[in-house]
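Part of the complex only, each chain left as placed.
We call the chains A, B, C and D, going by the order they appear; numbering starts again at 1 in every chain.
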Amino acid sequence: MSKNQKDLYKNKKIGTIPGSVIYTGKKNNNLIIETFDYNKDSCIELELASIEDSFPFKTTETVTWLNINGLNNVVEIEKIGKYYNLHPLVLEDIVNVSQRPKIDEYEDYIFIVLKMLYYDDSKNIISEQVSFILGKHCVLSFQEAEGDVFDSIRDRLRTAKGRIRGLNADYLLYTLIDAVVDHYFNIIETLGTKVEDLETLLFEGNPNETITQDIQGLKREILKVRRAIFPLREVISRIEKHESNLILKKTKTYYRDIYDHIIHVTENIDIYREMIWSLMDMYMTTISNKMNEVMKVLTIMASIFIPLTFIAGIYGMNFENIPELKYENAYFILWGVMIVLFTGMLFYFKRKKWL
Amino acid sequence: MSKNQKDLYKNKKIGTIPGSVIYTGKKNNNLIIETFDYNKDSCIELELASIEDSFPFKTTETVTWLNINGLNNVVEIEKIGKYYNLHPLVLEDIVNVSQRPKIDEYEDYIFIVLKMLYYDDSKNIISEQVSFILGKHCVLSFQEAEGDVFDSIRDRLRTAKGRIRGLNADYLLYTLIDAVVDHYFNIIETLGTKVEDLETLLFEGNPNETITQDIQGLKREILKVRRAIFPLREVISRIEKHESNLILKKTKTYYRDIYDHIIHVTENIDIYREMIWSLMDMYMTTISNKMNEVMKVLTIMASIFIPLTFIAGIYGMNFENIPELKYENAYFILWGVMIVLFTGMLFYFKRKKWL
Amino acid sequence: MSKNQKDLYKNKKIGTIPGSVIYTGKKNNNLIIETFDYNKDSCIELELASIEDSFPFKTTETVTWLNINGLNNVVEIEKIGKYYNLHPLVLEDIVNVSQRPKIDEYEDYIFIVLKMLYYDDSKNIISEQVSFILGKHCVLSFQEAEGDVFDSIRDRLRTAKGRIRGLNADYLLYTLIDAVVDHYFNIIETLGTKVEDLETLLFEGNPNETITQDIQGLKREILKVRRAIFPLREVISRIEKHESNLILKKTKTYYRDIYDHIIHVTENIDIYREMIWSLMDMYMTTISNKMNEVMKVLTIMASIFIPLTFIAGIYGMNFENIPELKYENAYFILWGVMIVLFTGMLFYFKRKKWL
Amino acid sequence: MSKNQKDLYKNKKIGTIPGSVIYTGKKNNNLIIETFDYNKDSCIELELASIEDSFPFKTTETVTWLNINGLNNVVEIEKIGKYYNLHPLVLEDIVNVSQRPKIDEYEDYIFIVLKMLYYDDSKNIISEQVSFILGKHCVLSFQEAEGDVFDSIRDRLRTAKGRIRGLNADYLLYTLIDAVVDHYFNIIETLGTKVEDLETLLFEGNPNETITQDIQGLKREILKVRRAIFPLREVISRIEKHESNLILKKTKTYYRDIYDHIIHVTENIDIYREMIWSLMDMYMTTISNKMNEVMKVLTIMASIFIPLTFIAGIYGMNFENIPELKYENAYFILWGVMIVLFTGMLFYFKRKKWL
């Protein structure tokens, strides 16, 4: 079990009061508050010093994206919760980074938890939690640490590329989720390459002994990715069916598109999963084949030489009366017999396709 | 099969009258009646001498939590049943500790059966039944024996920590169930550690012979936990959909939270289950690999020495006319031949990667 | 395939007219008609001479239980069918004892088919078909042969124990079905013991060769039990949802209870099923382990003695010039060399954990 | 893959115009048109010379059963289609004998495709397509060739046995389908016997080498039967739910009965399927067990004689100074030592249960 996977349940704090806001991730992140406030005509981008500075944006008619990094700053997050009137359980879920992806629909906002998946430098899959709050004119996003997959969106906001600046917060949320889901394709591609590499190794027929561990490791990676992505299908389909005016009807087409992508990803995951199970089978077959080869060598050597040795043994006996021993050419005749036996058996094994 | 598991069905009393209240657990527990009666302003905590002392609390407007330990005191429990107007089948289910988790909705109360899971001193999973009755202003809880997972709730009631004192009985029930479910994370964590340990043992490649029993045992533990937890999903989702005023709408958000936790737990169980099946596969592979290694040693030893022994046998023969025997250096030449054969075969096996 | 299992489909009579009442069970049972006619105050118990004697009970307001044993008496059963106005297919199903459990709802009666499971003297599972007709004030039950699981109910009727005498026919039907389902727990318990015994045998590591047959047999028993019990879930849940006044609303709580029991039983069956599949795996592992052990002994013996024999062979050669042969202590030195080789190899195998 | 199975998809004619009536079966069947026209009082049975002769029966109030054998006579079948006003796709489906079982509901008729299963003389399962058109007062049935399972129905029509003559076309259709389904029990019974035979062969522990092919063949037969029968469940359940006056309400009870039979058959198929997978497991176990036995013999022979041969080798050496060689009784003492070694090892293997 990898460190991360274990964290998933270790982080649950047993015996605490429900609704208490306790951060369960790693502790070393600074609070970074990034703000985009835009409409068709303008776009203000700010990095705020304190949470309080973000409050004025709530009341404007423009669309606001508040991106908060560093969930360990629980006090600040509780302030946002208070100001934006969030349910205590929502705040608890935001800072408890061992949530599974889910959606909770409240009267005047929607709360969504996703998993952002990426590979770290040592090629382990990292799963970072991102939470979104979709309000009337704003999207709040909460990340464990700095660094994310949203740079292209920031770019589009700054340069007014695409439709994004002209549309509402529900479209912004769509682009954010879409960016996360787009990254899943990266993960899937890398998983595919790994499966392919293992397969090549097996096809070449000479896998090293750590291959079972590699297969096992890959199996676990796929389980992990599955767990992060599968619940998303329900999340998105509930957004599509959402009935308030937070999600406009024309935006739902876009969410339908994300849904299709997720189905695409999950189908690929299932295919890789099946292929990995196949790999284990193939490995077992490889082992069996090798054992067979070893057995054949042993059988051939033993079968050929054991009878010959027996014959040699016979004429090594010390009986006083062994007539053959006295014939002048007996030794050479015996060699002839042995060579015939030898080639006969070779021929027999050849016909049996053991050679 | 562990003792406990067998009890689960042995406890069913065949041929008894339906609705007869017969205790099926272990017999040696005293009746302990614990009462909390509270509202926002005050909290009375009592340990009652007899069941009858608890009856006055029923009519108060304050929230009452009646916690009864010791289900073998059937007579007392029937008194409660009578006073609180419970259905005979409910009483039967309370004292029959081999129930599966379930919910029964009656007109003026809800009846819930859960399994409290914890490890005993010898690291076996113990599954203790807890039943709850949720009435208008009261929660009745029934446990087999003393000792439970509710201490943090008692504390909160005494010190008015959190929201609990200001809310109604449905919130109390939520905190109680939440405490039970929180403990499942403990179980899951320990199961995870066990799976991890077995995996490490297998990866190191030298498992002892009892590992199949360990894997088998772990499989059974997981089946047991699954059986205790899986039905809970339905229980909680039926609480969420419950339509009377016993469960307030604003409390349902909290039950939704428990539901998410249970899904989280069950997903982990399924992952561990799949990992354990994988472990068995890995073990089989380990055995096969070892057999392969043994075979190789045998094959190498036999293949190298059998032909050499044959040659020695040849010159051990007693033919009168074996010309080689008379050459002065024949013996040393033969040694040379043998050494060439020996190293040749070593080289051959090296190239085949058997060495 | 056991005899009984095959009967299940052999009994189907191909090419007969639909609705023709043809008995498909064993032929040697006498017709026994047992009647209980009761209300709160009185209970008449009769063993009737002929079917016709039972007809007067139909019109009384009291609850009547008509229990017919011996389905081979087709003519008599057709008389009942006529008098009680039963659909021809119902009569066909009653005497065709290879039905699967099912429920058919007609306008003024409900028809239910169950399987009564018990062990015969040679510990085979016997599956006997029981059919019930629930009318307004009567329950008709049809059994293949004498002997059933209803004695405790007869007792309760006679002695007015429990609620049974004060309630209507739908409650009587409930107690009858409950008695059948209660017996399933017996079956499950015995199956559990059998699984446990096989497991112990395997854990001790020295299973006899018939164990695969035992496992296979157990698998088939479980399939059989499953087939008898699984359809019951649907039967009971349709009783719960039944909308006529044949089933009173307050009785449905009791049927809910049966439903819970059946779920409990089916969950146990599934667990045992999974455990048996595991047992087969374990058996394969045991075989592999043993083979490994055998291989090791062979490898050690061969690896140690083959080189030593080779050395002995060398000095058995008859070359005229083998200098070593003439050294005084050569023989003893050789022994020393061999002992060193021998212990060296022993040590090597010890280090490899083969000894 | 059997010939028949391949035909199933080969028959599809790629690139043809939808709705074109092209026969896909074997070509050598004569057109045979059989007519039954009956009501309660009379029954006319005719073998018609041409399709056109059947048209007058359409308008009568009596029930007409038109049974057409020989689907290769496409022109005639198109005439029927025109006269009875059938959809072009229906005609296409009738003569395309590679349909899967299905039902198509049109405004004034129902179209049903079934598979009639029977064993041919060389015990292969033959699957012949039968199509039915249910009109207001008529049933049209289309078969590939002469010979079917409907003889008992013809008999009942002629002799007015059972209810059939007094009821409408929907009941006739029921008896026809019932006859087809009844025959499935034959198939299931034979499959069961085959599984049983293979199991016995395996239990006796000495299966011949073709058993894997037999198992594989049986697997394929079961797949074929499944494919023919499984879709029928949906067909029948849609007849039950059909809402026009083509199917009378009181006839639906009978269709419910067929539905139960099909469920019964499919459950048996699934059981046999699971048993066959088990058989393969058992066969693998048998092989492993045999290999084990072979290994043991080898190990015992080698382990016993290799050390003894070594000892003999020692005293075959030609050292000049081997003191033992000169002792008078050395040879006999050595025999004693060897016998002790021999029996000691025998005893050791006995204790290990290898003998």
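The rule is simple: a residue touches a chain if its C-beta (ideal position, glycine included) is under 8 Å from a C-beta of that chain, and two chains touch if they have at least 3 such contacts.
Here the structure is a predicted model, which is why all the values come from computation and not from measurement.
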Q: Given the 4 placed subunits, let me have the overall number of copies in this structure's complex.
A: 5
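Everything below uses one rule, namely that only the chains that are shown with their structure count from here on.
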Q: Assuming chain B simply isn't there, give the groups of remaining chains that still touch in a chain of contacts.
A: A | C, D
Q) What angle, rounded to the nearest 5°, describes the rotation that places the Cα atoms of chain A on chain D? A) 145
Q: Find the geometric centre of each of chain A and chain C from their Cα atoms only, then give the gap between the two centres in Å, rounded to an integer.
A: 42
Q) Among the residues of chain A, which are close enough to touch at least two other chains? A) 316
Q: Please categorise the chain-chain contact pattern as a line, ring, star, complete graph or other.
A: line
**Q.** Pairs of chains, among all present, that meet the touch criterion
**A.** A-B, B-C, C-D
Q) How about chain B: which of its residues touch chain A in the complex? A) 152, 156, 161-164, 174-175, 178-179, 182-183, 185-186, 188-189, 192, 195-196, 199, 203, 205, 253-254, 256-257, 260-261, 263-264, 267-268, 271, 274-275, 278, 281-282, 284-285, 288-289, 291-292, 295-296, 298-299, 302-303, 306-307, 309-310, 313-314, 316-322, 353-354
Q: Would you pull the chain A residues touching chain B in the complex into a rising list?
A: 1, 6, 8-10, 12, 14-20, 87, 89, 93, 98-100, 102, 104, 206, 209, 212-213, 216, 219-220, 223, 227, 280, 283-284, 287-288, 290-291, 294-295, 297-298, 301-302, 305-306, 308-309, 312-313, 315-318, 322, 324-326, 328-331, 334
